[in-house]
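Have a look at the structure that comes next, please.
Only a single protein chain was left out; the remaining protein chains are all shown in position.
Each chain carries a letter (A, B and C) given by its place in the written order, and its residues are counted from 1.
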Amino acid sequence: METGWISWLPEAASTLAGKVDALYFYLSGVTAFFTLLISGVVIFFVIRYRRRSPFEIPRPVAGSHKLETIWTVIPLMIAMSFFVWGTNVYFQQARSPKLAQEIYVVGKQWMWKVQHSTGQREINELHVPKGRKIRLIMTSEDTIHSFYIPVFRIKADVLPGRYTDQWFEATKTGTFHLFCAEYCGMNHSGMIGSVIVMEPKEFDNWLAGNAGNQTPAAAGQQLFQSLGCASCHGVSGEGGRGPTLAGLFGRQARLTTGTSVVADEVYIRESIVNPQAQIVEGFTGIMPTFQGQVSEDQLLQLLAFIKSLHIENPQQPVPAASPASTSAQPRPTPQLNPK
Amino acid sequence: MSEHIVSVRIYFLILLALLVGTVLTVVAGKIDFPFHLNVIIALTIACVKATLVILYFMHMRYSKRLVWIIFVSALFWMGLLFALTLSDYTTRNWLSQ
Amino acid sequence: MQQEGYEIPTPSKVNYINAQYGLKSWLLTKDHKRIALLYLGSVTAFFFFGGVYAMMIRIELLTPRGDFLSSATYNKVFTQHGILMIFFFLIPAIPATLGNFLVPMMIGAKDLAFPRINLLSWYIYILGGIITIWALLSGGVDTGWTFYAPYSTTFSNTYVVLTGLGIFINGFSSILTGLNFIVTIHTMRAPGMTWFRLPLFIWSHYATSLIMILGTPVIAITILLLAFERLARIGIFDPAIGGDPVLFQHLFWFYSHPAVYIMILPSMGVISELIANFSRKNIFGYKFVAFSSLAIAVFGFLVWGHHMFVSGQSVYAAMIFSFLSFAVAIPSAVKVFNWTATLYKGSISYDTPMLYGLGFIGLFLIGGMTGLFLASIAVDVHVTDTYFVVAHFHYVMVGGTLMGYLGGLHYWWPKISGRMYPEGWGRFAALVVFVGFNLTFLPQFVAGYLGMPRRYHAYPPEFQVFNVLSSAGATILGIGTLIPVIYLVWSMRYGRHAEANPWHLPGLEWRTPSPPPTENFIVSPVVTWEAYEFAPPEEMEVVGTTHHRPLEDAPVAGD
Partner (left out) sequence: MAESVTAEHEVHHPALQHHFENLEQQREAGTLGMWIFLVTEIMFFSAMFFAYTLYRYKFPLEFASASNHLSLKLGAINTVVLIVSSFTMAFAVYNAQVGRQRRLVISLILTIVLGLTFLGIKAVEYHDKYKDNLIPGQLIPGHKYSPATIHLLPGASPQYTEMFYWIYFAMTGMHALHMVIGVGLLSVILFFSIRGRYDPEYHNPVEVSGLYWHFVDLIWIFLFPLLYLLGRHIEHGGTPLH
């Protein structure tokens, strides 16, 4: 990709990029072929059958069902090949890998705030290691933004009041563009930054070099105490008047409505800002809402804390990329409702 | 084609049916039916009432096929709006399950 | 089989233009042809208004740094460019001008079914336009023409409500036009004008009208809810009370995607006329072209979610919408193939309208093909909200509509004005527009795939080369659109007088004097021929449907 192509294609720096580019080449090839073919035929006809005398009336040509069928079915089949390929790549990308390292992203007018699971904070920069799967959990403090890294070929809108996520695995070290791709107001074009892909070792050093920061989980634990969550859910989330939180994340929670939901990021966020919406079976809705009392950053910290609760010792920070720390791993199902 | 004149008797019958439907829906609304039937019953009564209005008060029954097609296509498009938008909302958390 | 029907249109001095004089006779007219001219003037004015904003965008983007406009101004400029061009030019451009003029004439009616409503729709359009321009002049609006919540409801501090009101009002003009067309086509066809004898222009306008009446109300209520949400500071798109901003996008695109077909379908109708008539051939696969218009109108409503692949919409919904988006490509492809086949063994003239027709095929090929890239979700995730999308929709919407609009305007200009336009200038301008357009938007595809996001006031320097090319192209395109304005206005006074049927065509609109009398035809016509049934002048005379006179000996214009 180094030669003359460089100006036609962005660098491919993630495991996904090659797949998207392959599809792009296929699309370009097929569409260029047909565009040239059809324009060629049109130009040929226009020259060959140009009007030679002002009053000539060409013989009418009857339509042909056979031809119509052919040029309906063939484009349809080609289009379906695009569909299958495109959707296939998309679904590979849509499912976040279980073993990804998580990084929290909060968008606000007009900056990107990033926090690593070790506590490092960055603004408009994202340091990531090469060769490790990274999952971004994203939300917005105000309007809709979109987190776009062209060299990784990934983009996802960042919405207020909700979590969205996307993941990547970088394959190349270097500094790359990070853009906000959803128009978000005055300084939209200034809501840009850099993605810095480092060798894993360097990255670990970089993380270690910025020690002293509280991890999100630890900060979340403090919040958990100061907001009074512990009085109902227990100091380590063991439960009490409120449901048990330890080991909750990623499990099915049965609700009073008789249905059950997976306790994912969205569910936990919803339970903090709108506790009445989905009440766990066996409990009543006595929890007050925390909407407006905790910022998006703090919500993410609480989330990180609750996620960390499946480990015996909740205070322990989540080490980067250690398989033991992965949050969404299936776990044995502990008791949800202490009775 | 000349227009069809609906008799007053039919208009009275429809009025009666509509009033009965209104009473029924209020009464049924207060009864607790199993299996979320309340919504279904309320909407069924509303649909029946609406059909009566359309067929008789609005003379749909005596109208050309074109009018039927126009009306049904409106409902069809409303259905499209509902179906495709709900295809988003109902499947949003499938991936995480 | 033909006993009677056409009276020979006796050259009469009275036509719809000189039937009455004075401003009042224009402002209170109920004649669809005069209303079409009112629209023609106002739509063109809005085009140049929007064009000024386009030039400001292109000047700003010449350099990577935001040095010409401030970012706040730039945001208003691209928003207002979008709003004026889409709601006040592209959507009414062909239906309200050429459609208004020709739908009754092509089906052999004296007027549209509701002439007063037709006039009302113009006033509504003007009222909406005035309110919008008022909003733009008193401070402008910076939400993007898409008005996404919650930016538009909560964070923007510009004139969102006033602009929304303008667009809301303008929507009714579109609804009334569509309603009028549908009723007219259903109830007012001349005797013998069966559905499959209709020119394809009528089919495409019928399909367009369907979209107008089914889609426009949804955007109207959505904009209204948005405005109230802004006033109440809370509403159904606001997460604070459990609302979902993505719902706004659903409702918005439910109309705004089909709106693209409101722009392109009438243009396709024009192109069908141009291709058939300027190659003197019956259109290949008439029914397929006719029904593909309806298919596009219906499928067009099923694909809006492809604007939302990265919006946080469900991945399964994305899959459904992607599938349906590929499906809508098929009827468009069918049209292109049939146009191409129509050229086969035709007698193709190189008159200006035909150049626009061929230009349309070229631009639409590129626009349509790049649509396939965007329908493939994996590629769309990368290029959505970049210049790739910008280039794509300009190719489809602007390339499509502008080519159809200018082509149709030249084609029917003898009928509309009673004068011929200067052919040489016409061809030259067509070439300039085509070259300018491609130079403007082709580089944007590359910039887009490289990752340049849209709506950026300043951008990384590596994208500059594409933007310079684009700005150069835009200048050429701007000049190219100005030339026709000059010579068309010139021709109204100094152009050669046009005959009733300067191109020697079978369509009903050519079987009446140029310009036509107030009620279109001297005698109500009876149709006994198929659409695009070409015949040499002698044979046409035998059929007895057209004039016989020495006029036929005059050389074909432009040859």
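Quick note on the criterion: contacts are C-beta pairs under 8 Å (C-beta built on N, C-alpha and C of every residue); 3 or more make two chains touch, one makes a residue touch a chain.
Note that this is a predicted model, so its numbers are computed, not measured.
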{"item": "Chains shown that the absent chain touches, full complex", "value": "A, B, C"}
{"item": "Residue in contact with the excluded chain [from C:Gly192, C:Gly424 or C:Pro461]", "value": "C:Gly192"}
{"item": "Among C:Leu162, C:Val183 or C:Ala535, residue touching the chain not depicted", "value": "C:Val183"}
{"item": "Identified contact with the non-displayed chain, of C:Gly235, C:Gly305, C:Gly346 or C:Gly399", "value": "C:Gly235"}
{"item": "Hidden partner chain, residues of subunit A it touches", "value": "256-257, 274-277, 279, 284-285, 289, 291"}
{"item": "Footprint left on subunit C by the chain that the document does not show", "value": "3-5, 109-115, 117, 175, 179-180, 182-184, 186-188, 191-192, 213-218, 220-222, 225, 228-229, 231-236, 240-244, 247, 251, 254, 519, 524, 526"}
{"item": "Missing-chain contacts mapped onto subunit B", "value": "1, 3, 5-6, 8, 11-12, 14-15, 18-19, 22, 25-26, 29-33, 36, 38-39, 42-43, 45-46, 49-50, 53-54, 56-58, 63, 66-67, 70-71, 73-75, 77-78, 81-82, 85-86, 89"}
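In the analysis below, only the chains that are shown with their structure count from here on.
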{"item": "Graph class of chain-chain contacts, one of line, ring, star, complete, other", "value": "complete"}
{"item": "Chain centre separation (subunit B, subunit C; CA means) in Å", "value": "37"}
{"item": "Whole-Å gap separating subunit A and subunit B, where each centre is the average of the chain's CA atoms", "value": "42"}
{"item": "Per-residue multi-chain contacts in subunit A, two or more chains", "value": "94"}
{"item": "Two or more partner chains touched - positions in subunit C", "value": "246, 315"}
{"item": "Complex contact set, residues of subunit B against subunit C", "value": "66, 73-74, 77, 80-81, 84-85, 87-92, 94-95"}
{"item": "Parts of subunit A lying in touch with subunit C, wherever the complex brings them together", "value": "7-10, 19-20, 23-24, 27, 31, 34-35, 38-39, 41-42, 45-46, 49-52, 54-61, 63-64, 67-68, 71-72, 75-76, 79-80, 82-83, 85-91, 93-94, 109, 142-144, 146, 148, 150-151, 153-157, 159-162, 164, 177, 179-190, 192, 274, 291"}
{"item": "Residue ranges of subunit A touching subunit B (in the complex, touch as defined)", "value": "94-95, 261-262, 264, 266"}
